[in-house]
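As you look at this complex, bear in mind that one protein chain is not there, while each of the others sits in place.
Labels run A, B and C following the written order; every chain starts at residue 1.
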Amino acid sequence: MDFTLSDRETHWRDRVRDFIDREIRPRQAEHDAEAHEGARWKVLGVIEEVKAKAKAAGLWNFFMPPQSGRAHVDDSFVFEGEQLTNLEYALCAEEMGKIGWASECFNCSAPDTGNMEVFHRYGTRAQKERWLRPLMNGEIRSAFLMTEPAVASSDATNIQTSMVRAKDSGGDHYVVNGRKWWSSGVGDPRCKVAILMGKTDTAANRHTQQSMLILDMETPGVAIERMLSVYGYDHAPHGHGEVLLKDVRVPAENVLLGEGRGFEIAQGRLGPGRIHHCMRTIGVAETAIEAMAKRLLTRVAFGKRIADHSVWEQRIAKARIDIEMTRLLCLKAADMMDKAGNKAAQQEIAMIKVAAPMMALQILDDAIQAHGGGGVSQDFGLAHAWAAMRTLRFADGPDEVHNRAIARHEFGKYAALPDAVAAKDMARR
Amino acid sequence: MDFTLSDRETHWRDRVRDFIDREIRPRQAEHDAEAHEGARWKVLGVIEEVKAKAKAAGLWNFFMPPQSGRAHVDDSFVFEGEQLTNLEYALCAEEMGKIGWASECFNCSAPDTGNMEVFHRYGTRAQKERWLRPLMNGEIRSAFLMTEPAVASSDATNIQTSMVRAKDSGGDHYVVNGRKWWSSGVGDPRCKVAILMGKTDTAANRHTQQSMLILDMETPGVAIERMLSVYGYDHAPHGHGEVLLKDVRVPAENVLLGEGRGFEIAQGRLGPGRIHHCMRTIGVAETAIEAMAKRLLTRVAFGKRIADHSVWEQRIAKARIDIEMTRLLCLKAADMMDKAGNKAAQQEIAMIKVAAPMMALQILDDAIQAHGGGGVSQDFGLAHAWAAMRTLRFADGPDEVHNRAIARHEFGKYAALPDAVAAKDMARR
Amino acid sequence: MDFTLSDRETHWRDRVRDFIDREIRPRQAEHDAEAHEGARWKVLGVIEEVKAKAKAAGLWNFFMPPQSGRAHVDDSFVFEGEQLTNLEYALCAEEMGKIGWASECFNCSAPDTGNMEVFHRYGTRAQKERWLRPLMNGEIRSAFLMTEPAVASSDATNIQTSMVRAKDSGGDHYVVNGRKWWSSGVGDPRCKVAILMGKTDTAANRHTQQSMLILDMETPGVAIERMLSVYGYDHAPHGHGEVLLKDVRVPAENVLLGEGRGFEIAQGRLGPGRIHHCMRTIGVAETAIEAMAKRLLTRVAFGKRIADHSVWEQRIAKARIDIEMTRLLCLKAADMMDKAGNKAAQQEIAMIKVAAPMMALQILDDAIQAHGGGGVSQDFGLAHAWAAMRTLRFADGPDEVHNRAIARHEFGKYAALPDAVAAKDMARR
Partner (left out) sequence: MDFTLSDRETHWRDRVRDFIDREIRPRQAEHDAEAHEGARWKVLGVIEEVKAKAKAAGLWNFFMPPQSGRAHVDDSFVFEGEQLTNLEYALCAEEMGKIGWASECFNCSAPDTGNMEVFHRYGTRAQKERWLRPLMNGEIRSAFLMTEPAVASSDATNIQTSMVRAKDSGGDHYVVNGRKWWSSGVGDPRCKVAILMGKTDTAANRHTQQSMLILDMETPGVAIERMLSVYGYDHAPHGHGEVLLKDVRVPAENVLLGEGRGFEIAQGRLGPGRIHHCMRTIGVAETAIEAMAKRLLTRVAFGKRIADHSVWEQRIAKARIDIEMTRLLCLKAADMMDKAGNKAAQQEIAMIKVAAPMMALQILDDAIQAHGGGGVSQDFGLAHAWAAMRTLRFADGPDEVHNRAIARHEFGKYAALPDAVAAKDMARR
């Protein structure tokens, strides 16, 4: 075991950090001004400019881990650019997390990252040419249509969108009907493609009823009915849409990996994305503890700096401890993914998925309390960050479901034991 | 001791509840539609209509407790309408808390209630005629200008707005300079008057430097520079403003109670208002537990209703216990105010000020988790309620300052003891 | 509603408080010395002396609420002494809770109180003469044999002790076999009788399989196999025993209320006892906050009294708030029992059963932290009190089971709703 960063880990982390310090952070005000003027749903010029620079600097698409190159269907598609290990990338993601719009500048933002990996693993050469190439070039964006308003989507078997295979004069296709929400990114005018989860066979067993289709967002019958708010924020210019799918015809060849394999893809898709989210979350927590500390140092109440009131010492210390522990768990999960694969790391991924947002929410909330009215306002970004973090306690599965999986794994260690234990329990008397 | 509601307590609570059920709740959609169309800062017709009905029904201004009639300066001004005890009113306030715009319909909304009480207690007959009468008629609205962005306003001695007495051709007046924020209600076009806290004598001792002035909001030099957001919500149509005061001339006779008595007024003003807030908070918590329970009953995951997953049983039970305990503490504080006066009840007021928002925030957060994506969205009002509640952990003084007061009172019980205890401590050996 | 104590409430509370101050507290050292010398399991002379005085003063058996006089079987047995309402008694119980051995001095200690009420309600005249009279005279003590080591007794249907009806030359009787533990009080040499829960009919439906028998502790086959410890304490001189019942013959007429009615008795028995426990718990919490405050006032660290470190202000304030809220809930539950009966108050009883120990444990733990090494030692009684309190989170049913009942009641409010809600949920779209 070695807790020292390797040269390569430091190298990439520092390049990202430096790029952010030089090209992104100084343009925050410019970014905000552009975001708030005119239409809500649009492309921001400032981001496009920074993207070009990041791409030129080779800080581009480097979320894609090396093993992702082992594409299942067609591996002839070649990436340009560096591929980092999950651990190396995690350190970069923490830096990106410190500014809300940074990850997009490196073409490393959700849900595109997860979708690109799916296209790469499971797409045909034609699908890659059509969708993966422009995504990796940062020319278009994508969505992931999973969650539905009418059912508890925490249990993915509840999903109801129907995909009925049909053959008519229009050729071999699926007719899709359903309603999706929390379709993140559909507010962006460049959002051209979605990966869509639904049911192709409601008579199959629980985990093979589902399939994933590639959905061209311009297909007739696809309607973004409204945009959802997160607390009072609309998360423009990307946003989260509620999408009605009414008699949408999707070509049969758009099914990914095969009918009935939607669950399988979903599980593989989410692992790396969760690590990315979690590391960005740690970056957010670092900005929160910094803001909190600075505020406490510069305000005086009852004759001394608030930093010198011991209740705040306790909160700052707890924040620091929690950040350190959470970062280590996240990096360990990344390291396991690199060395033993996503599947072997699934317990650790579930753990960090639960732990990271909880940690950041508490620190942000304390930072908000330290700022008083300023904390909940638009001035310090803390309330905005809190609201965004809060969604992570149920996005990609609520805490309760991940905890259930962790517990079941723990109980599984003693799977053979119950009778033995019971027997011994009896024997004790 | 008797925990049964008296006939009178039940009578008023039920009248308010029935009025809300009949006149307010059914118009929620109408209210929201009107609020979201056109200008943000405006008078809502639906509220004005309901106000007229409430006034006609005698459900009007009944926040004003009987003893408030003992006006200090001039008691000739006579209220119309029923005056309830704090305890009776608290039960009504809980009902009002269940719908965000209900309390305004009864002319019982902050900050007007506190301001009206100040005018009544400390205003001259002329001031009452000019400001109190239209406020009690619901014709104008008011603001309370206290908190400042540049200092930790949790320690009110930090307040910096200067009020310099001057005499010139314009007569005897104060020249006021300063910056206030979280000036709630200034977005309403009818907001005509403010009570303003500042310093008239920075050389006086800590608690007599401050004075309160009546500020006509149309005085030259008063500028609402911007409106603040609360977790992305703007709380239109009333809102929270940042107000610049630049060389504002306020007539000397507008000082309330006397120079150097600002602290004294502030302390008296806040007691009843806190009880009102807290009881409304309990109403909010009741709506949250109801929403949570209903959601859990109607969604299924992993083969059973989510209500039957025991982790949710624990949360629901904790929510119910916390609501019951908090309500009792709030009612006890109200009862003490009625029987022994606001000053005697100040510990209990501080306690409920800390306890109620904490309780409601946790229940709302659980309810949000139960709703998943719906919880943070605009669909269920839960995120909006949470954001509003969150401000109560520092508005009118942060938890930490109230806890400090409670602790000091507790320590004060043993004020004479330290030496005795220490001696005994020694003697033990 | 009225939060002021009535004259009668004050009267009894003060009489108990004064008696404790005068007769019990001054003899603490004497009590401890006697308890620690010689045999562990014995009668303490100091308690017997105080009991005589309390009885003479009329502070005796006053736990028995008036309605308990409505005995089901035979109401000819007449109490001597005052009967207090549950609310009046609750206030006294808080005072008793401040010293561990106080309640026994008033013949008001568990498990005798609950057992006496059962004898009174369900006993025949002969049973009352034999067991209730000496119990009420404080001459003997009793046990309640419920919990079993081999099963999760939180679900009382799991109880396995078998009671087989048999008729032979020895007459009509039950043959009892089973193992009980946490049989509190069996260490006392005067423990002569127990109320025993077991199964008379394993084929009956879930809640009528159980019966309660009166068990003479000197019956052959009853063996106290060992005494259990609670965090290292043995709770001598009463203690908690593990009792083996091997072919114990119990006369058939010893069945209480009737075969198959054990569950019914158990539920009725526990209500008042829980209120007593909870109010004593509040007394414990009051001693803890007092000890904590005094300690913090008399110790100095880093240049100031620890009481002036704000982290301790927050803890003291939270402790005070929690005590006040919990006391109110407990008193409300008592008042409901008085006015509407134990059954109507069962939600409130469950709530306070969960809330009170949690509250006291946190305050004791903080007080222990404030005392450092002294806190966990034998010097301040805090660790001892904590350990005793900790058992209350599962004694008489674990928190989880009470919370389950509270939640089910809450969900029950919307029992008719699910379909309606679901329909509306659909209609929203």
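Going forward, a contact is a pair of C-beta atoms (placed from the backbone, for glycine too) under 8 Å apart; a residue touches a chain by one contact, two chains touch by 3 or more.
All of these numbers come straight from a predicted model, not from anything done at the bench.
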Listed residues C:Ala126, C:Ala204, C:Ala301 or C:Ala344, member touching the removed chain: C:Ala301
Selected residue (touches chain absent from view) among C:Phe144, C:Trp181, C:Phe263 or C:Phe411: C:Trp181
Absent-chain interface as seen on subunit A, which is shown: 1-6, 9, 87, 289-290, 293-294, 296-298, 307, 310, 312-314, 316-318, 320-321, 324-326, 328-329, 331-332, 335-336, 339, 348, 351, 354-355, 379, 400, 402-404, 406-408, 410-411, 413-414, 417-418, 421-422, 425, 428
Touch list for subunit C against the chain that is not drawn: 147, 149, 151-155, 158, 181-182, 228-234, 240, 299-302, 306, 309, 311, 368-369, 372-378, 383-384, 386-387, 390-391, 393-395, 398-401, 404
Residues of subunit B in contact with the chain not shown: 149-150, 179, 309-314, 425-426, 429
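Keep this in mind: only the chains that are shown with their structure count from here on.
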Copies subunit B and subunit C touch via same or different residues, half shared test: same
Interchain centroid distance [CA atoms averaged], subunit B/subunit C, Å: 42
Where subunit A and subunit C are represented by their mean Cα positions, the distance between them in whole Å: 51
Of all residues in subunit A, the ones touching two or more other chains: 149, 309, 311
